[in-house]
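Note that one protein chain of the assembly has been removed; the remaining protein chains are unaltered in position.
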Amino acid sequence: MYGSASTHDLPTTATTGLENEDPILLAEFEARIARGEKIEPGDWMPALYRKQLTRMIEQHAHSEIIGSLPEGTWITRAPGFRRKMAQMAKVQDEVGHAQLLYSAAETLGKTREQMLIDLINGKSKYSNVFNYPTPTWADSNVISWLIDAGAIVNQLANAKGSYGPYCRALDRICAEEAFHLKYGHDAVVHMATGTPIQRAMMQAALNRWWPAIMTFFGPSDKMSVHTEILMRWKVKMASNDECRNQFLDMYVPKIWEIGLTLPDEKLAKNEETGRWEFTEPDWEDFKRVINGDGPCNAERIAVRRAAEENGAWVRRALLTPKTQYVRPLA
Amino acid sequence: MDPKLDLLYRLADDQLILGHRNSEWNGLGPILEEDIAFSSMAQDKLGHSLQLYNLLHNLGEAEPDTVAFTRNAPQFHCCQLVELPIGEYDFSLTRHFLFDHAELLRFEALATSSYEPLAQVARKLRGELKYHALHANTWMKRLGTATEEAIERMQGALNFTLPYALGIFETTEAEPEIISSGLFIGEAELKSRWLESITKILAQTALDMPDLNLLTPVNGGRYGQHTEHLQPLLDEMAEVFRLDPTADW
């Protein structure tokens, strides 16, 4: 479901390490990307490219598996057959997307088991919005619609990136998510145009989630040496502000047309610049939550850890020494 | 009760409750890929129950959502096997194995039911149920021949679950008419086919089949007698729905 910009931690070291790379191979690599060709796992690639992509795809995978939990919260309580089955399918898709993305990251050399260990030991980041709870069914609907919408903006951009396995995974994910977005919109519309109880539930959920949604794409990008290189290498595809503006353009009118309001008096589109203006999100709070101090960080990790621990006997039972792990091909 | 309604309610309630239970694994499975497969089968079960509630609706019963989300435990006709909490994966897999074998054989028989709408549903679901049985058999064979730890767990789960599984075949007063009217072959015949089918798979494992003659089937579910787990499950399932039963969710 969830793009990568929301975790956005570029390396803080001044050095890119590029001075240690073979200049001829590096030039060929860059020329290939400039020609619009994708990089495939068998190709030579600079260490920085491998490292950044691994981190980005891994975080994206974690965001899917953790991102399945806030909606999973309502899987046993979805009202009526139609919602119940769709909620199950959607949560299932998020797990499936994690599988696809872990596989893409594995082609770069890090095993899935190692990524999962890093996740449950708190060493890896995932999209920060999932550290917030879904206290009502309406909160789950807000995620299904608007967080998925944000993610699609992000993923469509990333699907034009340079790494073949990531592009293939994203193509599949975007195709599957067409359903998520419609389902989420459908559920929100039913609530917003429904009975007074439903409407109040939906407005309250939207008020709770809006600040987190505004942080979904991350703070404004600071142009660093790294950002410039990662954009040239088509690892980072669009600026956070660009994605956020596109999202607001597409979805604020759809929120307003069903009579819902957004808890930001400043929110308005400047028709001259084509840019949306809004109250700057609380980035200090964002930082605090991403660093572990959010309402659900401990629970999210504990759930993943419990799943791993409770399933360990199954995996132990099935391991056969004769099947040696080799990284997937593509 | 009319034999058609009697049969349909038992089938539909079994599928609804087990589908609901199995969906609880979504996101918590032992392997990512298995998480996905198990969720698909839970969705299928929900889908099967919906199709059966639709048949009931065509026979004059209330809408599927009303039937599924507003009744209380004593009005449910499911066997007690399906209501038990998911427990650990050994139990959930064993329940899946025992239930889905019965389900596959049941729908195979229903494909020639004298009640054509049900026969049509049964024929359509054949492929889905085949995958469910393949999934269950593969896991049973793998874990039932794996480590000592796994074999011990699976044997424990089998011993615990079998008495409940025998409750699948509990009959109601409508049974003679269900058989005589050609609606269904009947629970006794189904049970003997089921026994043959699971015995064949278990024979390929290190697991011992307990002597069924020494087990007391856990009955009562078909008459609305349930474990203490069903009502909380129904309350949870309908929590949102009951906030405003008139609402369109």
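As written, the chains take the letters A and B, and residue 1 is the first residue of each chain.
One rule holds in what follows: a contact is a pair of C-beta atoms (placed from the backbone, for glycine too) under 8 Å apart; a residue touches a chain by one contact, two chains touch by 3 or more.
Note that contacts and distances are computed from a predicted model.
Protein name for the hidden chain, per its UniProt entry and selected from "Phenylacetic acid degradation b", "NADH-quinone oxidoreductase subunit H", "Pyruvate dehydrogenase E1 component subunit alpha" or "Sulfurtransferase": "Phenylacetic acid degradation b". For the options A:Ala169, A:Ala205, A:Val235 or A:Leu248, the residue in contact with the chain missing from this view is A:Ala169.
Residue in contact with the omitted chain (choice from B:Ser40, B:Ser113 or B:Asn219): B:Ser40. Checked against the full complex, the candidates A:Glu30, A:Asp43 or A:Asp249 give a single residue touching the omitted chain, namely A:Asp43.
Only one of A:Phe29, A:Tyr49, A:Tyr183 or A:Trp233 touches the chain withheld from this view, namely A:Tyr183.
Looking at subunit A, the residues touching the absent chain are 32, 35, 37-40, 42-43, 69, 72-77, 82, 85-86, 89, 92-93, 96, 99-100, 103, 106, 111-113, 117, 120-122, 133-135, 164, 167-169, 172, 175-176, 178-179, 181-183, 185-186, 189-190, 192-193, 257-259, 298-299, 301-303, 305-306, 308-309, 312, 315-316, 318-321, 323-330. Although one chain is not drawn, its touching partners on subunit B can still be listed: residues 24, 28, 31-34, 36-37, 39-40, 43, 47, 85, 124-128, 130-131, 134-135, 138, 142, 236.
In this text, only the chains that are shown with their structure count from here on.
For this pair, subunit A with subunit B, the centres built from the Cα atoms lie 37 Å apart.
Those residues of subunit B that touch subunit A in the complex are listed here as 20, 23-24, 26-36, 39-40, 42-43, 46-47, 50, 64-65, 68-69, 88-89, 142-143, 146-147, 149-150, 153, 236-241, 243-244, 246-249.
Contact residues of subunit A toward subunit B in the complex are 65, 68-69, 72, 74-81, 83-85, 88-89, 91-92, 94-96, 98-99, 102, 137, 187, 190-191, 194-195, 197-198, 303, 306-307, 310-318.
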